[in-house]
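One protein chain is absent from this view; the other protein chains keep their places.
Lettered A and B in written order, each chain numbered from 1.
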Amino acid sequence: MSLTTLENYFLPGSGGEVVQLLQEYGERAMILAGGSFVHGLAARNLLPGVDVFIDIQKLGLADIVAGSGGLEIGAMARLADLASVSEIREDAAWGALSDALRCPPVQIMNTATVGGNIAAACPYFDLPTAFLAIGASVRTEGSSGSREIDLEDFFTGLFENSLAQEEFLTGVALSRPEPGSASAFVKLETNANDLAIVNAAVHMTVDESGACQAARVALGGGVNEIPLRSAAAEKLLTGQVITDELPAKVGQAVQADISPMADHRASAEYRSAMASVLTERALRSAIARMTGGN
Amino acid sequence: MTSSTTSTTVLGKSVQRPDALDKVTGGKHYPVNVTLPGMLHAKLLRSPYPHARITGIDASAAAKLPGVKAVLLPQDVPQRKYCPVYFVPTLAPSMVQDMLIMSDTVRYAGQPVAAVAATTAAIAEQALELIEVDYEELPAVFDADAAMAEGAPQIHEGAENNIAVNPVVAFGDAEAAFEKADHIFEGVYETQRVHTCYMEPRVCVVDSDTGGNLTVHSSMQHLFGLREKLAFVLGMPESKVRVIKPAYIGGGFGGKLDIGYIEPVAALLSLKTGRPVRIEQTRYEDFISTTRNPIRVYLKTGISKDGRFVARYAESTLDCGAHATHGAEVINVHGMFGILLTYPCPDQHWEGKTVYTNNMIGGGYRGYGSPQGAFAVESQIDEICEELGFDPVEFRLKNSYHQGDPHPFNPQAKLDSYRFQDCLTQAAERIGWSSRKAAGSDQGVKKRGIGLGCQPIWVSGCVGFPDIYEHSGAIVKLNRDGTADLSTAAVDLGSGQITTLCMIAAEELGLEADQVRMTYADTDTVPFDAPSHASRVTYSSGNAVKAAAGQARQRLLEVAGGLLEASPDDLEVCEGMVRVKGSPDSQISVVDVVTRAESPFVVMTEEGPQPTNLEEKGTIIGLSSMAPPANPSPATVEFVEVEVDTETGQVKILRVVFAHDLGKLIHPAGAEGQVEGGFQQGMGYALMENLLFDPDSGACLSSDFLDYKMPTAVEMPPKIESIFIESNEPTGPFGAKSLSEPCVTVPAPAIANAIYNAVGVRVRELPITPEKILAGLGKL
Partner (left out) sequence: MKQLISIEINGEVHELAVAPQDSLLHVLREELGLIGTKKGCDTGGCGCCTVQIDGRAVYSCMTYAMSVQGKPVVTIEGITENGQLDPLQQAFIDAGAVQCGYCTCGTIMAARELLATVPDPDESQIRHAIAGNLCRCTGYQKIVDAIKLAAANSA
């Protein structure tokens, strides 16, 4: 259906009101954050049955607060807001986020929100992959109170997440990384205003001996219906001393965990090959960041 | 053979575009901004099926929706078959008349089957959802070969094997010549369906009066073509249709060269309601309205030991989609200018097939068949050179036409201003051709390579083709403030037609560029002009403008001569003054001459009433309506340096050097803009653009800019270097000839050849995606 029959546009002032509206309208309601994704769906007639928008801009969820425990990012923080946070720009551990936030055009950076980017559960977005690599959890509010969901458990399918019907996303929490950490994100795109064909992000913590103490390897962009972590790549990387040969092997290892999609933008074979190449490149970039300190 | 250029005072300077100030402050005059009092908004209902028969339509619920003023169904529409192409007479025998505004047979997904006019666009859209259409689905075919195969669904009655046209052109005896060839090369080269991506959507507002006269505002590239086609499909006399010229349009590139569905539908809805009706297409509708036709070329070339063309054989299969439209002419231009005329070859045979499928219809697009040909010919030349060890620049130099040769298409004319060799050698030097490495020899993950592509022969309009309009006209009127108004039907698509034509008029009149203003025109008030297409406006319209300005200038000199008591032949115009040559004190301002010409016969002076001269009276005006004298060919060469990522297959363009002989360079910044923008389109064609459709349903998969990818500022190379080689085209206005289209034609083969030079992978199918390169490297 098209949006010509949209019935109402709500601007509730509290989380309670949002929940109430979700209860009242059920599947007829759609939470609107920045609106860039919703607009994309609407323009493609992909919002069947939706005729009420719930714009959550008045809930005061736009803040990004840095504390000793980490970073609390409000769901309504724009991508541009996140990109300007000094901790993210300066800490090599969060390099993957900086990389991912360099990708979208300025209009999307200024419109799309962190919460919307996660809640959309779109495998082609960049931020989910970067968040998966650096480790993040999602904060929600719903009819049965608020809860925190590990991002890995949040994505359940193509454009599907684990939010309950009467629940919405209020923020994303990042833990402060271990010392000796670095991360990087790499994206394959056709032009600078594109969704990811494949993207990959690697986060690692290296101990004093130069061995990788902990690693998180994440991929998105159609390597699966959801952005995911590669357990095989992480296992291979963890405990290893970083050598020049290692990144290629880690890149190969992701093959065990992906099941790429084929569509008019890329074949499954190409996505599969690129998953390895991009993982390798993300790892090399993270290593360079670790040693170069940038 | 002289190459010296004409000395000019206005031409050759990058004057400020007269439309620039308006455009940076909001651009009031785009067709998309036209509104009229009482205007209705209409929307088209489009078929979801690619091939179907409509067995019933119920629009009663739609008609009852508040705000709906009229509904149009196939039974309300004149069933008059037509060819939508603007630049041919409606019933041109060379074209195929196979379209209807609305029909009970659907031949592609997205074909309009009904329309609604309402007080708002939102109501019209809502009403479309209330129209119930019963379709009887028919088997559909989306591939040209499958469409020609036995048992394929018949798309149009009478089109045997779904072939719309089947031209064959031969010179000499190709078969015999192949026997004598020392080497024979063959290959199949395929191009895809791409869109011109004009930024302003197709839009129109059509109003009607009680006498059944129509006034049409539209975003189209041709006033008179629109009038002619619209009158024809509606069965009206042409004089009842007045098409208003837009001050400018938001891009065209050939994509607005045929009557769409929107103008006739809006006209019928306006006649029905008596109100103005506006239709604006969505981007999805634009994507399925026009395209560069995909062509598959089988090309076989015979070469002598010393590296000369001795025989050429080619078969080109063009998928025109549901209707022939431009496909009946694109195939010919492709065969001639894309293949046969490119380089001299004594014995050649070419066969073209324009084939119906249930794909979207085609249209015009810069290059008009030549990009598809150049990709094949220029790619294969490099394959020949690689195999036989020839240098690709030397090979082309050896096989090219030369200045003074008979024009290969119009043998009665000569290639007077042709400078292909200079283009090739100067551009080769600029790119550093001599340091080019062997194919695939660059080291590392990212490998660099250099390649070139040429368009040796092209046009400055359409003279010489059968059945194609080419005349131009202009009116030039001098004002009492010393300025001039220029009026012509040539539409400015953005490429600077206003600037160029005003500069030509100014040069001829002896005025400054900003003293000539492009003013109002419609089909009632100005002479016929062919469309802004075929790289023709500078040359063809330019000649007409020069003629009209020359006539006005002559009249200015006659009147001034009377006042200065000098022969007009002894006068000149410069800096706003008419002067006696060699006697700078004997002069009169243009303002005084024009004022005098329009003043009363008796003028009051301090000495009382004084009679003046009757012969000096009358507005100083010039008018032309004429065919251009010839169709000179420019030559174009482009070199590109690329970097290929051998792990991802991604291609980065590092450098571009373009060379072109354009006769007289009129507006340098405008000419550079043609080259730079042309490269963006050609690069998109080479690497990423592709209008894709679902192979089962025929539904468009790339209906917006998220799925239809074109280069942004980030992918473009840091600099596109233009070399303009000036020469004097004796038949052109101040020596000028054409530029626009080759800018789009040469990038694809140049990029393909550069990719080969970088990584040793030859891709014969556009777009050259990273996947194809990786496959070529054996990595997929």
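Here is the rule we go by: contacts are C-beta pairs under 8 Å (C-beta built on N, C-alpha and C of every residue); 3 or more make two chains touch, one makes a residue touch a chain.
As the structure is a computational prediction, the values presented were derived from the model and not from experiment.
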The one of B:Gln16, B:Asn166, B:Ser239 or B:Ser441 in touch with the missing chain is B:Gln16
Which residue among B:Pro167, B:Gly670, B:Gly698 or B:Pro749 touches the omitted chain? B:Gly670
Can you work out which residue in B:Ile184, B:Leu563 or B:Met716 touches the chain that's missing from view? B:Met716
Of the residues B:Leu563, B:Leu706 or B:Leu777, which one touches the chain left out of the display? B:Leu706
In the full complex, which residues of subunit B touch the absent chain? 14, 16-17, 19-28, 30, 32-33, 122, 196-201, 248-251, 253, 280, 282-283, 493-496, 669-670, 672-673, 675-681, 704-706, 710, 712-714, 716, 718-720
Which subunit A residues would touch the chain omitted from the figure, given the whole complex? 3-4, 6-9, 11, 32, 35-36, 39-40, 42-44, 52-53, 55, 57, 78, 80, 102, 104-108, 110-111, 191-193
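Criterion: only the chains that are shown with their structure count from here on.
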What does subunit B use to touch subunit A in their complex? 122, 125-126, 129, 647-648, 650, 688, 692, 701-707, 709-715, 770-771, 774, 779-780
Enumerate the contact residues on subunit A facing subunit B in the complex. 1-2, 4-5, 40, 43-44, 105, 188, 190-195, 264-267, 269-270, 273-274, 277
